[in-house]
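With one protein chain withheld, the remaining protein chains of the complex are depicted in position.
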Amino acid sequence: MARIGVFICHCGENISATVDVAKVAAAAAKIPGVVHSVDYKYMCSDPGQQMVSSAIKEKNLTGVVVAACSPRMHEPTFRRACAEAGLNPFLCEMANIREHCSWVHEKGEATTNKAIDIVRTLVAKVKKNKALLPIKVPVTKTALVLGGGIAGIQASLDIANSGHKVILVEKEPSIGGHMSQLSETFPTLDCSQCILTPRMVEVAQNPNITLYSYAELESLEGFIGNFKARIRKKARSLDEKLCTGCGLCCQKCPTKKIASDFDAGLGMRPAIYVPFPQAVPNKPVIDREHCTYYLKGKCRLCEKVCPTQAIRFDQADEIVEVEVGAVVMATGFDIKHGDFFPEYGYGNYRDVIDGLQFERMASASGPTLGEMRRPSDGKVPEIVVFIACAGSRDPAKGIEYCSKICCMYTAKHAMLYRHKVHHGKPYVFYMDIRAGGKMYEEFVRRAIEEDGVQYIRGRVSRIYERGGKLIVKGADTLLGARPMEIEADMVVLATAGVANPGAEALAQKVHISYDSHHFYSEAHPKLRPVETNTAGIFLAGACQAPKDIPESVAQASGAAAKVAALFSQDELIREPLIAVVDRQAPPLYSTCVGCFLCQTSCPYQAIEKEEIRGRDGQLIKTVAKVNPGLCQGCGTCVALCRSKSIDIQGFSHEQVYAEVLALLNRGESDV
Amino acid sequence: MSDFEPKIVAFVCNWCTYAGADLTGTNRMKYSPRVTIIRFPCTGRIDFMLLLKAFANGADGIIVSGCHPNDYHYSSGNFHARRRWIVFRGLLDFLGIDVRRVQFSWVSAAEGAKWAQLVDATAEQIRQLGPFSGYHKLRGAGVE
Amino acid sequence: MSRGPVIQHDRQVLAERILEQTGVDVARCYQCGKCSAGCPLAADMDFPPSQIMHLLQLGDFPEFAELALRSHTIWLCLTCEICYCRCPMELDIPKLMDVLRYESLAQKKINPKAKDIISFHRAFLDSVRTTGRLFEMGQVIDYKLRSGHFLQDLLQAPWMFFVGKLHLIPERIRDRRLLKRMFARTLKAREGRP
Partner (left out) sequence: MKTGFYPGCSMKGSAREYSESLMAVAKVLGRELPEIPDWNCCGATAAHNLDRDLALALPARILAAAEKAGMDEVLVPCAACYSRLSVTRHELLDAKGSEALRARISGLIEAEYRGSAKVVNILEWLAGIGGLEGLIQAPFARKVACYYGCLLVRPAGIVKFDRPEEPQSMDRLMKKIGAEPLDWAFKTECCGAGFSISRNDLVARLSGLILDDAVARGAEAVIVACPMCHLNLDMRRPNIEKRADKKFRIPVLYVTQAIGLALGIAPKKLGLQRHKVTVRFSPAVDKSPAETLPPSGTRPGEA
């Protein structure tokens, strides 16, 4: 038999000014099951809370309703008070008679009656409440960082330096990401490699970080604090422990003419290669698609020259299984290459290059050793046209969003070009200059004012080649949209920043949401920018949207802080307001019919299949089961289940139906 | 009919509309006392049998309100609610309940004023529609 | 008008009519200028296509829409479709130009420089109206009478005749009455001319 205590608060005069609290207390006392009903000036004060706990003890209460302010305000306070008095905190409910009643209605009978309705509703609910235990989940204090660009590097270092283990997975042979390809970086023009390589080395040396390069995530299962990841270590075709990174094999490999991805196709590399000299780890891989041995069965020159006999032609991919408590997605972005733009020649003209190619050309360690040499004939380009928004802000041929970084790197490119070719003429076609950032606008102005970069406001209509020149047809909308032509030696397209080709598949693998462009979605665009909607998985860098280095690093540190906060607990405690599928005694076991409608509706993939087997091990039925680590208690599944087999603790069918009935059947006897 | 005072039940989600209604209170905006709120984790939790149950027990009108579609606490539950609402409208019609008796809306945690307007507009609407008298039929139809 | 264009709200602006008739929403144009950069005749136009778009965007200033209707541009536009093909917003400018031409004709706001072009179009359609097909010889003569350019091209004609390209007698289709009715219900009804 229920023994409910009702405590009505005056909130100074906040409630009592419009609600007749004494009348409410009297009415509450008459509700069947209510054994104690009082009103008091400030329920949340110490003496108020004291009243609640002593009543629990003295009257053996089985449930408590505090009629006061919003539960969003003081529910934790009163639940704590109940717990201290030995009553399960989930047997305490609040009736909101302040925000939803006394503050919003005039003084009068109707308002008092509404307050009584609210109290009656919550009393009906609390009678159906069940004692719930908070859910405790253990936390594995190792983080998995996917992607070793600057964002992944920063996140790994921050987590490792806060004393936790990190497993960093990078799909390329070396970490470094796009930043390692850059020449100098805006807005300070410091050399990218110079600031990046120390960080890369730190990663290699930090005892808390395990680096799996040339590796990819195979699968991820589990939930916050308790993920299981399988990582595929692709075969490097050599024994990393034996290899000293001497580079002899790379020098001697006869297959030398493979377009280097790292050099954005402008340079060549051998079949056994290290992407760039400062690579971490500085160990080569054999590119099996191009190596003569794998193609024709002959060569093995690298094996012969290797002083440590490290080459392993028959090495197979290896799967490593790890347990981690949190995941940081830092897989970065990609840019569109020139071949998507019909009017700019579908990528046919060798001297129409993209931004990354320009970076490699400008880089002192690049294929031209930092000299401006156009790809077709190696001539120094005298006139260079830069085209901003190439494929960005272009729903017809590219993407509708602004890629954010290209205005800045275009200004940088034009500037670097002028620094290297003093008599050269750089022109930039632009639509708007987006330079919102510390020292960014000043940087662009410097390009214009000090380095003489000519900005022309308009979008280029077409590029074609004639007599070794590129004819760029544009218009200046600030001069009456008059068409104009520039005979350029080289054109640099600031092509759109887009998601990695594999981004969607990876998101599905780890169950995080992504937008229509396959960038990963943050949990809230303003207030939870480094979290995903899946608890325990965080975001860093350009995998969320195109970003520059400062932003990528800031977000990476933010994600690392979130991971460190998670790892500061041994166990996670969560409110048990989650879904459960009913379980009954045999022979029924559960009313669940196994339709799994709930599974398809759950936004968090929290519903699993469970096989119920008899003692002989024979399958009796397959029913739904909620993973308490994943369920967020949204209740979508509950509304969909036709057999009413799944219910949500704290908002159960029984509870909400009791509420509705109590609310509407004023004065009628209890249900 | 002028002194008819409707009974309206509001099913609202905890994260947006409940908080929005709190804000209405904090700002001391006044609205009709004919509406009483029942709190849910999300509008996706609301199954429509519950709404029918409310009608069968004498509710004259119902408000269902949750987060704005893009601003949602649980990534897709309110879309589910929205989709089910379309089916439910048909069902209401079939049962002879005027669909105007159910208000489906979005009120965010910041929209205190919108909540007050929504309540008043609904109360006025229901007042004009008059008391819901079809619940005996509903009970006959097995909803009870 | 010393104050410059004045805002006039609460009137149905040209841009809205264009949206209704063609589905082209001028508000989507973000003035990139790519259309003007590729238009073969932009240099000859008083307002290159991107500027026509902008004139229509500022629909609250009726003077600007008026400039578009009175422009030479709308008659110079060749319907070459280059602008539409390359517009990042996929705005069908040539289709929009059609509507501007119809409005310009209907409101009698034809740019004086476009007289020849329109004379040519009229001569062409007159030929079609009477014979059902284009009678090139007849049309050229008709055009010359309308435009007053008697000498231009005259040297060309005997050569065409000799190589078999010009006929002296028009080809006529059978159902010419239908053609007449079609013209009567469309162009003629609108222009109010015989």
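First chain written, first letter: the chains are A, B and C, and each begins at residue 1.
Basically, contacts are C-beta pairs under 8 Å (C-beta built on N, C-alpha and C of every residue); 3 or more make two chains touch, one makes a residue touch a chain.
Keep in mind that what you see is a predicted model, and the values were worked out from it rather than measured.
Considering all chains of the complex, which shown ones does the missing chain contact?
Per the contact definition above, the missing chain touches A, C.
Of the residues listed, C:30, C:61 or C:183, which one is in contact with the missing chain?
Residue touching the chain left out of view: C:183.
Name, in rising order, the residues on chain C that touch the hidden chain in the full complex.
Where chain C meets the chain not shown: residues 23, 40-41, 44, 75-76, 78-82, 84-85, 92, 98-99, 101-102, 105, 116-122, 124-125, 128, 132-134, 136, 140, 143, 147, 152-153, 156, 159-167, 171, 173-175, 178-179, 181-183, 185-187, 190.
Applying the definition given at the start, please give the residues of chain A touching the unseen chain.
342-343, 345-346, 348, 462, 464-467, 471
The rule is short, and it goes like this: only the chains that are shown with their structure count from here on.
Express in whole angstrom the distance between the two chain centres, defined as the mean CA positions of chain B and chain C.
Those two chain centres are 57 Å apart.
Write out the stretch or stretches of chain A touching chain C in their complex.
343, 389, 393-398, 431, 457-462, 473-477, 480-484
Using the touch definition from the top, list the residues of chain C that touch chain A in their complex.
30-39, 42-43, 47-51, 82, 86-90
Residues of chain A touching chain B in their complex?
70-72, 96, 98-101, 103-106, 110-111, 113-114, 117-118, 121, 513, 533, 577, 601, 603-604, 632-636, 638-640, 648, 650-651, 656-657, 659-661, 663-665
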